[in-house]
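Comments concern the structure below.
Every protein chain but one is kept in place in this view of the complex.
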Amino acid sequence: MRDFLIKLASLNRTTIYLIITIGVLLPLVVPLNLGQKMSPPTERLYTFIDTLPKGSHILLSADYDPSTLPELQPMLEAIVKHAVLRGVIPIVMSLYPQGTGLGIQACEKARLELGARPDTDYVILGYKPGFSAVILGIGEDIRKIFPTNYSGIPLDSIPAMRGVKNYNDIALVVSFSGGSTPFAWVTYANTKYGQKIASGITAVSAADFYPYLQTGQFIGALMGMKGAAEYEYQVNKLLEKEGFKKAKSVFAVRGMEANSIAHFLIMLFIVVGNIGYFLTKKRREA
Amino acid sequence: MLQRKIPLAMVFVFGVISTLQYFVPHPLSQQYYDTMLKWMIGVGSMAIFLALVSFLRHHYVRLRKKEHAPYSAVAILSFLFMTLVGFIGGMGPGSVFQKMFYYVQAPLQATMFSLLSYYMASASYRAFRAKSFEATLLLITAFIVMFSVTTFGNYVPGVPKALEWIMAVPNMASKRGIAIGVSLGSIATSLKIILGVERNWLGG
Partner (left out) sequence: MHISHDPWIWIAAILTLAIFSFLYKDNPFFKMAEHIFVGVATGYGFVYTWNNGIYPNLLRPLFVDHQILFVIPFILGLMYLSVVVPKFAYFIRWPFAFLLGVGSGLSIPLAFRASLVEQIKYTILPNPHGMSMGLFINALLILIGVVTVVLYFYFSTPHEGVMKPVTKVGIVFLMVGFGASFGYTIMARFSLLVGRFEFLLGNWLGVLPWLR
């Protein structure tokens, strides 16, 4: 038995890669259909958007690139759909060039699947270089920072932007990021202008956001694929209720099931690795 | 003068005025603030040329080395192609430019980072050992969090609450301690830059 355990703890790299690949692939092919429950930070964000008056504006900043796409893209897509269903107008922008393409993709889904109209039901402002200057500038006059949308149409010619001058006219900013960009939104938009901020973040930085959730500097947050799956699941229920069954997406829900199996495999690897380590150590000492 | 003194003076003057304007609610201060925000976007945008120069220079040099030449040629051609389709064909949904982003750039970048999961699995198996009290504590917390974030964890009574407690109490306290240290450090660094004590940014 001891020899077997020691052997088990010395698998080669290829075997580990193979186990991981099969462990992730299987639940994708054979879905587990486990559903999702909202955690408190997700629920706070969902409820906030859900209870906004029709015609309100929310600013969604796609501050990420494809390296974090599987976690953050389903969040952005679900929130755009949620807003459109509730008659809230999402204004999509980005502090990084790549975020624009991903924002366009999310809005295109809402257009094709929910019949949302560009520049009326949603607006794509696109990328603007300058980072802190952009966040601060929106607090003064959004037209000075974004004279046009991403394709060159002046903001004054966009019906959905009528009456939007600065943060006073924006109910919520959600920054989606694989790094610390949401903190910049807190520092510049929340601290200076009192703007309400929420974040969609990758799991790798989730733990770092709790101090700012407790202070209320973030009103809510979606954390990693789990947060994406929770929001997606909730929006799916709403889509079904509103008769948009075909617009349902389970990218993150299914992804989280595969992720769950991967978590168990990692836990197993750690346990087996440690048993092997202690047995080998004991044998050496004996 | 042109090399060091003027840049140091610029940092000092702009730094001091920009800090003070926060506390001065005067129209002149507001005008300065508005102007600076617009200028920052302009100057910040132009930094792309720095990236372009270093990209083109790096690959141009490598074109002369036999083993790197084909790859660098591909990098330069990809850049030229993307730039041309962007300026000529437009950037709207359905354009070649956006398709290149969705079907070339996005999958390449996403896949590169996905390789990390294999390395992480391998490292967990080989290196994550409960050798000391501290390492064991880290391991136990990681196990609880890992189980709790799985979809199964949602359905075990008490688990979601335990996760929320770990994240919102001990984890939060530790991350806040770190955050306070980091902010003190970054504010001090900003001050040192403005006052000219920290000059590393000037380079060689």
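Letters are used for the chains, namely A and B, taken in the order the chains are written, and counting of residues starts over at 1 for each.
Just so it is clear, a contact is a pair of C-beta atoms (placed from the backbone, for glycine too) under 8 Å apart; a residue touches a chain by one contact, two chains touch by 3 or more.
Keep in mind that what you see is a predicted model, and the values were worked out from it rather than measured.
Across the entire complex, the residue among B:I6, B:V61, B:V156 or B:V197 in touch with the chain not shown is B:I6. For the chain missing from the display, the contacting residue among A:L136, A:M161, A:A198 or A:L239 is A:L136, taking the whole complex into account.
Summarising the interface, subunit A meets the missing chain with residues 17, 20, 24-25, 28-29, 31, 67-71, 97-98, 100-101, 126-130, 132, 136, 145, 147-148, 150, 152, 183, 186-188, 190-192, 202-204, 206-208, 211, 214-215, 217, 223-226, 249-251, 254-255, 258-259, 262-263, 266.
The set of subunit B residues touching the chain not shown comprises 2-4, 6-8, 10-23, 35-36, 38-55, 70-72, 74-83, 86-87, 91, 97, 99-118, 120, 134-135, 137-146, 148-149, 165-184, 186-187, 190-191, 193-194, 201-203.
As a working rule, only the chains that are shown with their structure count from here on.
In this assembly, the C-alpha centroid of subunit A lies 17 Å from the C-alpha centroid of subunit B. Taken together, the subunit A residues at the contact with subunit B in this complex read 11, 13, 16-17, 20, 32, 34-37, 39-40, 65-70, 98, 101-102, 104-105, 108, 128-134, 136-137, 140, 144-145, 150-151, 203, 206-208, 210-211, 213-214, 224, 226, 229, 256-257, 259-260, 262-267, 269-270, 272-274, 277.
On the side of subunit B, the complex with subunit A involves touching residues 33-34, 36-38, 40-41, 44-45, 47-48, 90-93, 98, 101-102, 105-110, 112-113, 117-118, 120-122, 124-126, 128-130, 139, 143, 146-147, 149-152, 154-155, 160, 163-164, 167-168, 171-172, 175-176, 179.
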